[in-house]
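The complex appears here without one of its protein chains, the remainder shown in place.
Here is subunit A:
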Amino acid sequence: MNSYPPELLAQLAPVMFVGGLEPPQPPGQGKDPFAVLSWRLRESLLHQRKVAIWQPERARKFQVVIADKDVRFPPRKLVPPDDPQYQNSHSPLSPLTPTSPLYPDGLIAPIWIRKHTTLIPSVLVVFMRIYEYPQAERAPLETEEIDQQRETEERRKDNELCAEIAQRKRIAAERGVKLTVVLLASRKMLDEAVLDVRLTYIRRNSGLDPRAALFVLSPVSQSEVGEFVHSLQEALWEPALEYYTNHSKRVRRKRNRHSQAVSAYSLPPLRGEVRPLRTEGWSVRYEYKLACFAEFRGEDEVALRHYQDAYASLLVMFGSTAILPPRTKRWAEAKVLADCINMKICKLYLYNNEHSLALSTHNNHMRKFADFSRGWGIGEETFEFWSWLARQHRAFAELLEQGTRSTLTIPTHFSTSPPAVAAAAAVAQTLDSSQRTILEMEAMRMLGLNPTQALQHPGFYYYMAAKCTERRRERFLSALDAEAKEEPTTTSPGFTNEKKVDHLALVLETGSQLYTRSYELFKAFSPSNTQGHSRLTLWIAYCIAQTYYESGKFDMAVRFFERIAKTYRREKWGSLLQPLLTAWYSCAQQMGDMELSVRLLFEMLGHGIRTQQDDADSTQEDLSAVLKSSVPSITEEPFVIDSSDLEPILVSSTVFWRNDVIVGEAVAFQLSLTARPTVSMASLPFVSLSIHFSSDLPPVTIRHTPAVYEGTPSLQKIDLGYIASPTSEAESEDKEVEGSLRWRPDGRIVFSGSVSSDVPTIIKITKLILTLREGSWQIQVPLFPSATHAGPTYPKWLNKIEPWTFVPIRREHYSTVTVRHRPHKVEVNISHHAPALIGEEFPICVDVKNFDDRDMDIVVDALLQPTEIDEAENFIRIGDDRSTSLVKGASLGVIAPGASTSITLHLASAGAAYDRVIDISVQSRVVAVDDVVSGLTPPGSPTAPSLADRDEALRTLVIPAVEPIRVEQQVLYNRSLRKQPGLADLATYSHEFWDDGDVGEAIVTTSISCTAPSGIVVEAVKVVRENNNQAHVIDSSTEQSEEDFLSEWLSGDEFCDRCRIGLAIGEDYIQGEDIAGPGMYELSWRRILPDGTYGPTATSRFPLPPLRPPVDALVALLHAPPSGKLHVPFLLRLDIRNRHPSRAANIVVHLETDTTDSFVVAGLRSGRIPILLPGAEESLVWKLIPVECGFVKVPHIRVLDRRRDPQDLAAIAGDSRGGEIVRIVDVRWDGRSGAEDGVQSDVVGRRRSVEEQTAQPLILVLP
């Protein structure tokens, strides 16, 4: 924008002239307070606003110009107002005034703006001192006199002041400028009452406006000065606007008059070539002025409209060469004006954040004037055009840059949430085109973006400017060429003009400046997450480098190239690297940097770039030429081309025939080096290639020997032979082979050989060094086969050379070979006799045999897999080492070749029957000879364990475990036959008293069967008593005849045992609860092994079952002898027990004799028993004499409980005999199973009692 008059671009603001602030330099310490005040005011006012192009703020700030107190304004017209010519004369700047620079047909000159910004203000502020009477010597007596004296003095001074103000007022009023006076007074003065009077006097007498025309200020601090300045501007804003409005009105009047009376306007007659300003010109003038005045007022909208009108009128003028003949002074001025108006319009749009309007205005401007330019003969083929276009772009970029520094934000054209719009677009797409109305079409347009109207950050426009400058340079060069060729060219006036200056240098200078500016902006606007250089900046950096290159600053260009190339190399954009390397190489050539040239040529070879497009040999010829014509800077050391991040000049690929070999075994490999197809390097004098291997294999060097026959074959094979690690120090010299090291384009040399290693390792080719010697140059080109990418296809193995046959190697790891130890020949046998029995320690025999020819140190680990089935304590044991999971490091010692050894692992399983899983690992380690001699490898050397020759055999065992013995138990409960103790029997209080009255005894029948498939031998069976206070073991049948059990039990054998348990239920027993079994069976047994011997003793334990005795309520127990003798009397006793916990019983007993009875009965036939209290018992005895032999039934006895259960209504209704039948139990057959569940067992019991009631006990009567 510097190329445009600043007046035409700057943001306009109301102008304020300030007079009377005299001292222009800052006062020192202790100076007059008014001088300090003046200085502060001056500073504060001047800092209100700075002239700038971008100033969108609408704060009420004036453009302050410090003026002389007696400032004079330029005359409105050249003629004084009293002249009769005044009416017809014009402003000194008018095109109608012959002395004006615009005479006769100028449009608007910057001087006009300057007039309004620097020569005429909208308000004039004058600072003046009000007179203050010195008050030092004031005696009390002289008061009157002095006061009078003072008053007259003050009045005199005030009058002087008034005259001065009135003078200024008149001058200001001439131009419609408002005058404001600020009177400076001391602080003391402010407090005096007389001040108001004086002020009123002064204002009246000087003719100042009543409002905002007179201020008083005393010396105050800086911040208060600021406040004053602020309020001063606030007060004067309105008058200032009014001033500019008046101007606008005047101009509008003139415009209207002019447009109405175009024809009537008296044009001065044409004199020679001088032509007056046309109507359009006047229109431009007036619109421009209106726009400016609106801008002064801060009315952006109005200003914008007027600027647009002015611009439109200008376009009309440019449209006709008659109105504005090209390449004249006026034409040039008008062009500048148009450019500036365009800038203003853009700026005003941008103030309002209407980015696309601004951009489209700018684009339109460029397009229109490009069209005009063609008509003017300065089209795209001329450098003037590009110069102008560059200027436009640059100005716009500068505008944006200024804007972004303050309020302008560049819009982003990407929103992450466009689904609504996209969906709408998709819907609209599916509609039939006929269905779409115009409106919808319009809506569709909203779904897109006009790319030309998408505002971007200023860097882009700087870039455009730079590009245009480049074009300008090209055009200028071609113009120079044309001139040199004496061709008739349309030598424009600008051309001869431009030739005078160092055009090229200038253009390059600006070009690089623009690029640099653009680069900086791109950097500034690049997203924060891209560290370092982003790609856009790299591009611009490349442009800068090009410019430097063209301007001959090769060192600068090289520095740029270096940095740019890094990214391009990394991202593998060869297409971008190609021109860069070419340019870089030219730089290096120009600079005479031979080493750089050589390095670049090698990189170009790697990329297959030719220095001359049509010659495949060009690159190597260049390289040869460089090498032959120069000497390296350092001749002692070889010149190494560090190519770790470059494309290598030869594509290398290593293939090992196998990827897994054992120690000492040779494996074949092939290394193929292929040249690039596009460039030739056949004549590069390579002298040697050395191949470096990993591990301690010696490098192999191939020395070049010229081929015996002419030319370079496209495929060669060089045999490297067998390469092995040196066996002793003396032998470690490098291996050398000979072969031809020449590649033609796309040629390939295959190096084949074989390698082996004595230690386990990974072999690969780590580095290739290609050495080239030419004159005093010795160049080393390292190649890294592993670092380069593996290539897109499978590697190929050269099978045959005549004709070539390749075998693709379809393996994953082809470029390395792993050398391992020979696997150990150790045989592991595991024997056991499944299934294991629960409870025993099950032996598992691990047998290890060494078939190898070396001594082996064997170690066994065993792991019992944990299960989630139970928490039982399964464990394994080797020797004394016992664990529930892992037994580690059980050593079998060193086993000599051919020997074998074994170890027994014991598995003890407890709990449920399921499969146990055991992992057994047998590790073998070769006992090295030197191990024995020099001891073990030093601990702490990390490589020691990995190098040890180890091997491992793994076995997994699944061992089923089964129960050896199955036990079934059955419980019956007998009622106690003992007499119930009385309620207050003292014996019941005794500690040893066993109250079995309620439940009596339980008889447990246990049947033990053998389930072990192998059979077991039982050594002992016994009942272990664990009596408690509710149950105790009385006796058991095993205790009587133990010997019967102790024998070999085979699978299916079964034995039975009965055990009597006395039960006592105290009051704390809850019915339905289990009583723990008072002991357990313990069986000691051994497994019978297949060979007939017995295994180790194992013990199984089976607890007695938990007891749950049934409970009675009211029961009658009938004691009858099993047999009787004919005619011998015997007693029949009936015990009636009330076991009900709370209810008493009212019992009636009937003995129902019958004529068929086989007995003669003596005793109670029918009667009531005294009330039975809970827990009480009553016995009835009959004497019976059998009269018949055989099994005879005792007479029927019926026991009724008269007491009714109040809740058992059914029983009341159903039983006519008026009572509940009490169950009679024949004690000889007594035996109940356990109470299963409270209520239910009751019901079951009752039903059974009814059955029993009908069944009469039988007695065998013998004769």
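Note that in this section a residue touches a chain if its C-beta (ideal position, glycine included) is under 8 Å from a C-beta of that chain, and two chains touch if they have at least 3 such contacts; residues count from 1.
Rule of thumb we're sticking to: contacts and distances are computed from a predicted model.
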- Query: Name the chain not shown, per its UniProt record: "Dolichol-phosphate mannosyltransferase subunit 3", "Guanine nucleotide-binding protein subunit beta", "Cytochrome c oxidase subunit 2" or "Trafficking protein particle complex subunit 2-like protein"?
  - Reply: "Trafficking protein particle complex subunit 2-like protein"
- Message: One chain is left out of this view; which of A:Asp82, A:Glu812, A:Asp853 or A:Asp1091 touches it in the full complex?
- Response: A:Glu812
- Message: Of the residues A:Thr245, A:Asn363 or A:Gln1256, I need the one that contacts the missing chain.
- Response: A:Asn363
- Note on the structure: Contact with the hidden chain, among A:Asn205, A:Gln308, A:Ser534 or A:Gln589, goes to A:Ser534
- In the full complex, which of A:Leu576, A:Ala616, A:Leu646 or A:Ala1031 touches the chain missing from this view? A:Leu576
- Query: Out of A:Val251, A:Met464 or A:Leu627, which touches the unshown chain?
  - Reply: A:Met464
- Message: Just to verify: which one of A:Val79, A:Leu119, A:Ala454 or A:Ile1034 makes contact with the chain not shown?
- Response: A:Ala454
- Item | Touching residues (missing chain, whole complex) on subunit A | 360, 363, 413-419, 421-422, 425-426, 428-429, 441, 444-445, 447-454, 456, 460, 463-464, 467, 526-527, 529-530, 534-536, 538-539, 542, 571-573, 575-576, 579, 790, 792-794, 808, 810, 812
